[in-house]
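Missing here is one protein chain; the remaining ones are kept as they sit in the complex.
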Amino acid sequence: MKPTNDRRDFLKAMALGSAAVAGAAAGVLAAPGREAGVIGVPAARAQDRYKMAFIQWQPHTVPAAWSKGIEEVLKPQQVIDYELLDGQNKVEVQVSLMDTLVSQGASVIFLQPIDSVALAPSIAKAKRSGVSVITLNIDATEPHAAHVEMNHYYGAMDIAKAMGDAMGGKGKVAILNAPPGIIIRDQRTNGFVEGMKAHHPGIEIVADQVADWDRKKAQDVLNTILAAHPDLGGAYGVNDSMALGAVDVAKEKGLLGKFVVFGNDGETAALESIEAGELTGTQYTDVYQQGRLAAAAATVLATGAVNASAFGQQSRLLMPYLIATKDNVGTIQASQRW
Amino acid sequence: MKIRFSSAALLLFFAVTLAFFSVSAPRFATASTVENLMSGYAFVAILAMGQAWPILVRGIDLSIGAIVGLVGMIVFDLSLIFSVPGYVILPLALLAGALAGALNGVLIVYLHLQPFIATLATLAAYRGLTYSISGRQLVPGLTTTPIRDPWITGIETYFDLGGSIGLSRLINMPWFPLSFFIMLAVFALLQVLLLATRFGRDTCATGGNAEAARLAGIRVGAVTIAAYAISGICAAIAALIMVARFTTATEALGSGAELTAIAAAVIGGVSLAGGVGSMFGPAIGAFLLGAILIGLTLQGVPQFVQQIITGVILLAAVGYDRLLVLRRQRKLETAATGAGR
Amino acid sequence: MNADAPVLRGVGLGKTYGNLAALADADFTVRPGEVRALIGSNGAGKSTLIKILTGAVLPTRGTVEIEGQAAPLGDPLGMIRRGVACIYQHSNLAPAMSVLDNIYLGRQPTRALGIVDTGRQRREALDLLARHDIDIDLDRPVGSLPTVKQKEVEILKALALDARVILMDEPTGWLAAADVARLHATVRALKARGVGIVYISHVLDEIFAVCDTVTIMRDGRIVAESDVAAIDRPTVVRLMVGDKLAGEASGAALQQRHPRGTGVVRMSARDLGKRGVFGGVSFDLHAGEIFCLTGLIGSKRTELVRTLFGSDRFDTGTLEIDGRPADIRSPQSGMAHGIGFVPEDRHREGLMLDMNVTENLAMATLDRHRRGPLLSRGSMARAGRQAIDELSVRPPDGGKLVRLLSGGNQQKVLVGKWLGRNPRILILDEPTVGVDVGAKAEIYAILRRARGEGAAILVVSSDLEEVMTVADRIGVMVSGRLVATHDAGAVTQEQIVREIGGGTA
Partner (left out) sequence: MNVAGMLRRDGIAQHLAPNALAIALAIIVVVFAVSEPAFLTSGNLIGIVRQVAIIGIMATCMTFVIMTGGVDLSVGPVLALSGLASYFALQAGMPLPVVILAGLAVGALVGLVNGLIVAFLQLPPIIVTLAMLSIVRGTALIVGGPEQHLIRNEPAYSFIGTGTLMGLPFSIYIFAAVALLMILVQRRTPLGLLVAAIGDNERAAYLSGHRIRLTKTLVYVICGAGAALAGIIQSSQVHTALATYGPFGTELDVIAAVVLGGTSIMGGNGSVARTLLGVFFLGVVNNGMNILNVPIDIQLIAKGAIIVVALALAARRA
């Protein structure tokens, strides 16, 4: 259940995360990054209230849970105003919101970028104005304060491995995919495809169809794929909603137990489905915790003496994940479910 | 007369909106907000001005968002995969936009398809084509490679006009993005095209009474195709500005932009009945929408509430336009009565 | 150049739509300085011929020559460039654009880069206005002008071309008498300058007043050509409608008149007024009579009768129906009082052109075909068949789209829609505009039948011949006032003309 590589990054991340939490309590932290070039830039943070905002990708359970985790940490610290902004699944909206927040004088911006490159100029601009940016899930090519990531690519590889194991190393699977246009879609798909190649070359991916992140569409698409491939052994949903759509189909066709379905995200509905013996598994990440970590780092950045423009290389907090199946899903506490 | 009057009303409404937020929203009346408005909505204004042309010929172009995506991806591929220099890419991008727009027009003119449905079909097709040619899928490494060609990224340059004329010493002046000047240039060009050229007159005639235009010897088909081509070129310009701003293009670039553009055009007084409109209205309409969204965000109004407010403002704008039309009709009736006596 | 050589010549022109031959084997010539009338019933093929000559329609066969040169077919611009202009029956103007832009639609003078040379455009237009003694504001949007002025813009459009041939498709259809006279003066002036003119009209008076030669069409063919001086009216009518119908048309005039019908007052208007439109209108309408309101276009007859039906409201005065005050706020309440209304423009206000005859006939009587929440198609079809028989709609096919009927038959369907309700009061606004002579007679017969069944009928008409033919009593409106009412038998056409003209000086 540990990430298979990037171990160093992961450890560093955990260390930073704990340090951040500790630091938040203490109120001081030597933030990462080069110190050069900041001399002469005033410590701009000596103010009464701090403004923080989270620009999400679009309304969805994951960013909603992050936002909850972030708020949990920020609320008690009474001097921080926090709000959730919606990127409407459009790069230009996210960029415009970034601009607005920068001119509003936000201390820290949490950002779930739609694209690594597209948001980079905005992040650079924020840095120039002394605003720290913490990215969630998608890294940006412009170095920034911190990056807290669910492990999409390697997580998807592990899903492929677990799925292949459950299928006995052979058979046909279908991918219920999202439309192109956002990076996590590519990472979660490519990781899965590569994982299958690496761990279970005997398994054939016979269909890769777009179901728009949507449970209903996933039902329709899988129904159709099953007509062409009645011997289909399993389906991988790039998010849990689509996986649950696959479960609905399996249930209806009486394939439960025989048909392997894996999701990705680990939302409550998926975990319950696993417990009920319907969904085979999913990649679970404690998204609340991810939000809390980001928020902890943010408080340090906001109140600390470090200037945002100083970050030449950000720290990466790679979230630990769990390939949740019936065997281990019980270990996920109620409070960790989102 | 009518155009001038409703433009004045729109400008007034824009001014009132700005004044309202300047007073009520913290940090609205700052140089950086103005800068954000200019850089964040110049391409929306260009899209809206482009959209005005199909509406002027009594059509509609739902495909402009998809054209933005397509042109964006063409630029991405040419620059990152084929390393084509920027000065070659720019005209190619405009050409691609023009062709995509013209194809809409051809479908409408030669296959007699209704504009709504023709551009709905190309909306799907152009987006599909964007996926097909996506360099992000063909060469996954490029997803994290920014476009660095100075000819393209140069579009996202800011000019300190205030500094150069010395105004900055008195007040804090915004830096003007090049995209804003591009928008002004597009505005000037299209406004002259619409108001001062034979083609502009022919466009209004085609939208106002297509049969009369045809019988007057106007090549209605060619005018219609040209109107859609202009819309396509504007989408291409918008795509270039967006790519410059983001230093990349995604497959989803521009999706949904058509609805914003239509809204801005209609707020700007372009009549869906065809034949009536200017370039000034759509441009102001776009910046009005932008100012409202930025202002509400600065006020801390939750975004879901903003969606509702945007809808209400759109309703108010068309309602106001309707009121003007009614008032004009009433005036006409009185005038006609006078003439009849 | 030989002055007698035709300036415009069509040879063997034919046009078929599907199986339907709209025009067959037509030879047609216009010489310089000739005013050639083109007449025929609706559907005779006049409009098709005109459209071929202007390039609006591509002929199935035949050729067009201009001054002996073969002209391109189906190319409006090509014909305009060769000096062929057309004033169409229906407005062909862009309403939101200025008068100036409309006059030069599609061919504004331009400078480099296609920029319109507005200075030159305006100079030329002012010159044109001065030459033809027309007064009009060049900057007003055409849509804001009264109909008469819009027609002038159309004429200016043709004049601005310096056309060698002008085709006029019912140019006086909506014009008042004074304006008709002015138009004819213009036609004569053009003729004097050697312009060839084709003049289409249903009004024989105009033809004998202004035309030199006449071409008569029937059923898509040219049936006769003659000098106007060498032909008389009965011959023209007979050639137009065929022998049988001609008899009916002339017989129709000799009918009995029933002023004040049964003597029972159905509708009584006292001092009706609408601010800025009409005022002080009082009259009684009796059961069993046909009361005709006549007057110039613009004398507010239409506006008045609309308020009687409820599609508009009057501001002052009282209206009684069957002796009880009636408050008519909408067409529904008008209908509840037993009123039926046949509007002036059957295409825009009367008929559902893409629906069939049965459905159109049932449109005002849907409540009668209701069976619970459902609509009985059977009952509709039965009622439709009966109405088609009674009105002799041709072809007698209830499933036929109304669009495909001739103008006269469309009008019969429209009248029949209201007769289906057995209206106690039937108001008809210009019931025979654009209807050929034969159908006119049939419509008059239908009205007389309804009168015989006790309906009170109010007809608005500008056509004095029609008024004298059909009316039991005549009311004359001038500028929104009802200036006189007469028993039709006790008044001459000349007196009515004097009264109509009286208010306009």
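By letter and in written order, the chains are A, B and C; residue numbering begins at 1 in each of them.
The rule is simple: a contact is a pair of C-beta atoms (placed from the backbone, for glycine too) under 8 Å apart; a residue touches a chain by one contact, two chains touch by 3 or more.
All values reported here derive from a predicted model rather than from experimental measurement.
One chain is not depicted; across the entire complex it touches A, B, C. Considering B:I81, B:A124, B:L167 or B:A188, the position touching the chain not shown turns out to be B:A124 (whole complex). Checked against the full complex, the candidates C:G45, C:G295 or C:G334 give a single residue touching the omitted chain, namely C:G334. In the full complex, chain C touches the omitted chain through residues 47, 51, 56-57, 88-90, 169, 309, 311, 331-332, 334-335, 341, 343, 347-355, 359, 362-364, 366-367, 369-370, 373-375, 377, 401, 403-404, 417.
Panel shows chain A; residues 58-61, 63-64, 177, 179-180, 206-210, 212, 214-216, 219-221, 223-228, 230, 241, 244-245, 248, 252, 267-269 of it touch the chain omitted from the view. For chain B, the residues touching the chain absent from view are 60, 62, 107, 111-114, 116-118, 120-132, 134, 211, 214-215, 255-256, 259, 262-263, 266, 272, 302, 304-308, 310-312, 314-315, 318-319, 322.
Throughout what follows, only the chains that are shown with their structure count from here on.
Each step here moves to a touching chain, and the least such steps from chain A to chain C number 2. Distances between chain centres, each the mean of the C-alpha atoms, put C farthest from chain B. Averaged C-alpha coordinates put the centre of chain A at 73 Å from the centre of chain C. Chain B and chain C, compared by their mean Cα positions, are separated by 45 Å. Within chain B, contacts with two or more other chains are made by no residue at all. For chain C in complex with chain B, the touching residues are 54, 56, 76-78, 80-81, 86, 88, 91-97, 101, 105-108, 110, 113-116, 118, 141, 144-146, 149, 157, 276-277, 298, 300, 479-480.
By the touch rule above, chain B contacts chain A in their complex via residues 26-27, 30, 32-33, 35-36, 39-41, 43, 131, 134, 136-137, 140, 143-146, 156, 242, 245-248, 250-253, 255-256, 290, 293-294, 297-298, 300, 302-304.
Across the complex, chain B meets chain C through its residues 1-2, 192, 196-202, 204-205, 208-209, 211-219, 271, 275-276, 332, 334-337, 339-341.
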